[in-house]
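Have a look at the structure below before the remarks.
Right, chain A next:
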Amino acid sequence: MTALLQARGLTRKFGGVVALDRLDLDVVAGEILGLIGPNGSGKTTFFNVVTGIYGAHEGHISFDGADITKASSRAVYHAGISRTFQRSRLSLPLSIFDNIMIGNHKRLNQGLWFNLMRRGDFKREFEANYRAARALVEVFEPQLAERLFEPVAGLPMIDRRRIEICRALISQPKLLLLDEPSAGMTHDETKELMDDILQVREFNKGLTIIIVEHEMGVIERITDRCAVLNFGRKIAEGPYRQVAADRQVQEAYLGVA
Partner candidate 1 sequence: ANPALAKDKVKVGFIGPLTGGVSVNGLGGRNSADLAVKLRNADPKAKYEYELVVLDDECKPNVAVQVATKMAADKDIIGAATHYCSSTAIATVDVYHKFGLPVVVWGAVLPDITYRNKYAEVHRVNGTMINQNDANAELISKLGYKNVAVIHDTTDYGKGHNEYFTKALTKLGGKVVGAFGVTADQQDFTAELTQIKALNPEVIYFGGLTPIGVRIRAQMDKLGIKAVFDGTSGIVSDAYIQGLGPLAEGSLAFREGAPTEKLPGGKFFMEKYTAQKYDNPPEAYGAFSYAAMDLILDSIEKVGPDRKKIIADLADVKERDSIVGKITFDDHGQNTVAVITKYVIQDGKFVEWEDSEYASGKRKLPGQK
Partner candidate 2 sequence: MAQAGQTSRASLLPGIAALVLATGYLIALLAVEKQPLIIGLLAFGIAAVLAANWFGWLDPVSRSFADREDRLGCFAILAAFVVAVFFREDHFVLLLFVTVLLYVVATLGLNIQFGYAGVLNFAGASFFGIGAYTSAVLNTYTAIPHLLVLLIGGLLAALIGSLLLLPVLRTRGHYAALVTIAFALLLKTFLEVNDVLGGPQGMQVKPMNLFGWSFNDNIHIGSVELSFYFSYFVVSMVLLVGAFILVRRLERSWIGLNLDALRLDETAASCFGLDIARWKITAFLIGNFLIGIAGALFGMVGSFVAPNNYTFADSLILVSILLLGGIGNPWGLVVATFIVVVVPEKLQTIQEYRFLLYSVLVIAVLLFRPEGLLPRPVRSYFPGWRP
């Protein structure tokens, strides 16, 4: 069993707060790992450190055999990691299509000459990407696919979440980090969204996912394995049922006395 993502002794502090405390974590290629833990236990911070937004104070992360501890956000993306944000970060004045294309950066030709002068080739590339984006959006919400050139600003929260996930998926990353994708959704909607994610995974074989969620139903249903954080430390790891039965986890997180 080889780990796709491997964190060793990862530490990150904010002033006096130790957000990650010598964290060891392995993510196996192809699995869906649930990352859970009480509020403020360091889940989002872990994502931020992995994606290079925050530096680590101690420890290492390697991805796909390469060390990415000090890599920039850019490099991490190019290595094949995409993410969503806990609070939606779409570019509101831009169209749905544009927002999704931002996520496709590494597969778009960035040459100045190509973009400005070779408009014919550009059009072909544009149309190919249009079809790809449309196909992806259709999986989530066929109606949205018809509105690809409308600004995101007018969309309800749930559609924005979907687009954010599409943006993360369009570049066919190896690892997808989802930070509370279902927050604020009803039961139904959450279920639908998770089904969609699983469906995408069918196309994109081997996609590994780390998902942060407070909705235990989701965690139970879709994760292969869970890691539980508390105060930046891993306090339990294993399949959901096993973790949920852990006394420490119940006390700190689930609240099942």
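Convention: a residue touches a chain if its C-beta (ideal position, glycine included) is under 8 Å from a C-beta of that chain, and two chains touch if they have at least 3 such contacts; residues count from 1.
Candidates were picked such that all candidates are chains of the complex that A comes from, given by their letters.
Quick caveat: nothing in here was measured; it's all calculated off a predicted structure.
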item	value
Identity of the candidate that touches chain A (this complex; choices 1 or 2)	2
Chain A to candidate 2 touching residues, read off their complex	51, 53, 72-74, 76-78, 82-83, 85, 89, 91-95, 98, 101-103, 105-106, 108-110, 112, 115-116, 119, 122-123, 126, 130, 134, 146, 148-151, 167, 171
